[in-house]
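Here the complex is missing a single protein chain, while all its other protein chains stay put.
Chain IDs A and B follow the sequence of writing; residue 1 opens each chain.
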Amino acid sequence: MARLFPIRHVIGYIFSLILSVVGLGVVFWDFNPTAGLWILIVCALIQASLQLVLFMHIGETDNKKTLYFNIAYALFVGLVTIFGTLFTMLWGW
Amino acid sequence: MKINDSLPLEYRTEENSNKIFGFWLFLGAEIALFSTLFAVYLTLWNRTGSGPTGKELFELNGVIWETFLLLTSSFTCGLGIHAMRLNLKKPMIVFFVITLLMGLGFLGIEITEFVNYVHEGATLQTSAFLSSLFVLLGTHGLHVTMGILWGAGILIQVGRQGFTDETANKSFIFSLYWHFLDVVWIFIFSFVYMKGLM
Partner (left out) sequence: MKWDEFFVTGEPMIYAAMVSIVVVSLAILIGLTYFKKWGYLWREWLTTVDHKRIGVMYILAALIMLFRGGIDALLMRTQLAAPEMKFLDAQHYNEIFTTHGVIMILFMAMPFVIGLMNVVVPLQIGARDVAFPRLNAVSFWMFFFGAMLFNISFVIGGSPDAGWTAYFPLASLEFSPTVGNNFYSLALQISGIGTLMTGVNFIVTILKMRAPGMKLMRMPMFTWSVLITNVIILFAFPVLTVALALMMFDRIFGSQFFTMANGGMDMLWANLFWVWGHPEVYIVILPAFGIFSDIISTFSKKNLYGYKSMVASMVVISLLSFIVWAHHFYTMGAGVMVNGFFSITTMAIAVPTGVKIFNWLFTLQKGKISFTTPMLYAMAFIPIFTIGGVTGVMLAMASADYQYHNTMFLVAHFHYVLIPGTVFGVLAGMYFWFPKIFGFRLNEKLGKTAFWLIVVGFNTAFLPLFFLGLSGMTRRMYTYSADTGFGPLNMVATIGAFILAIGFVVLCYNFYWSFRYSPRDENGDPWDARTLEWSTPSPVPVYNFAKVPNVKSMDALWEAKVNGVPLYEEGPYEPIHMPNNSGQPFILGVIMFFLGFFLVFSWFIPAIIAGIGVVVMLALRSFERDHGYHISPEEIAATEQKLRGDSV
């Protein structure tokens, strides 16, 4: 039975639950909005990396450099789209 | 056909290894897709017109359950792949069935939530905020729906054929998809619900 629950996966799961609870925390305790937002950003990024590395095994093949490059490029485009849109349409007036 | 025995079953043929690689690229495109939806949501989220704001609308209970179900299903999906690599068919199927059931549970809560919103008069047509909320959540929900159908189809094939190059490959690619949907949900949880309720 124990071999069905490898330690990496269990740790990943526990961490993701903890990080979600921390995320919930910003609603229950009155943080100032900026601090709350930063907590959310950090927690979400750690959780996403946990999934990528522990669950999706991004680093397990010879392709890993290309795969990391793929994710990095996607994040570049994604962040440019999000922050560029906010910059152009809201902040830059 | 080149076969490399040192790799897990799902990677062994060149074609299957390429499929996994190609799917990762597709997930890169999905990151761009959801980023655009987030860009739209974050631009419009306080443009509520005459409709309700997020703070008035969101209910924490449903969101907590949704998050718990999806996180756990991602965990069990990973366990399913682990069991597959140990060549244990029955545990793999059990883990995948749990995964899909939790996915269904998630969808059930999300649909109930949508119905409640509409009953409170918050529809797709009400305001820019609600349009972007429904489309962002709906796109994720549609992905989950497709995932459930796809996963069920793969389970049938694993049940019939056992672990072959092909079924192992399909199951692994499905697991990538499912984990990815969990990642998207984490961002929805954080930047739609938590940020909205803050």
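Here, a residue touches a chain if its C-beta (ideal position, glycine included) is under 8 Å from a C-beta of that chain, and two chains touch if they have at least 3 such contacts.
In this text the structure is predicted, and so the values were computed from the model without any measurement.
S.K.: Hey, which subunit B residues sit against the chain that's not shown?
M.R.: 1, 14, 17-19, 21-22, 25-26, 28-30, 32-33, 36-37, 39-40, 43-44, 47-51, 124-132, 134-135, 149-150, 153-154, 157, 166, 170
S.K.: On subunit A, what residues meet the omitted chain?
M.R.: Touching the missing chain: residues 66, 73-74, 76-77, 80-81, 84-85, 87-89, 92-93.
Throughout what follows, only the chains that are shown with their structure count from here on.
S.K.: Between subunit A and subunit B, what is the separation of their C-alpha centroids in Å?
M.R.: So the centre of subunit A lies 15 Å away from the centre of subunit B.
S.K.: Within their complex, state which residues of subunit B touch subunit A.
M.R.: Those in contact with subunit A are residues 7, 11, 17, 20-21, 24-25, 27-29, 31-32, 34-36, 38-40, 42-43, 60, 64, 67-68, 71-72, 74-75, 77-79, 82-83, 86, 88, 91, 175-176, 179-180, 182-183, 186-187, 189-191, 194-195, 197-198.
S.K.: Can you list the subunit A residues touching subunit B in their complex?
M.R.: 3-6, 9, 12-13, 16-17, 20, 23-24, 26-27, 31, 33, 36-37, 40-41, 43-44, 47-48, 51-52, 54-56, 58, 61, 63, 66-67, 70-71, 73-75, 77-79, 81-82, 84-86, 89-90
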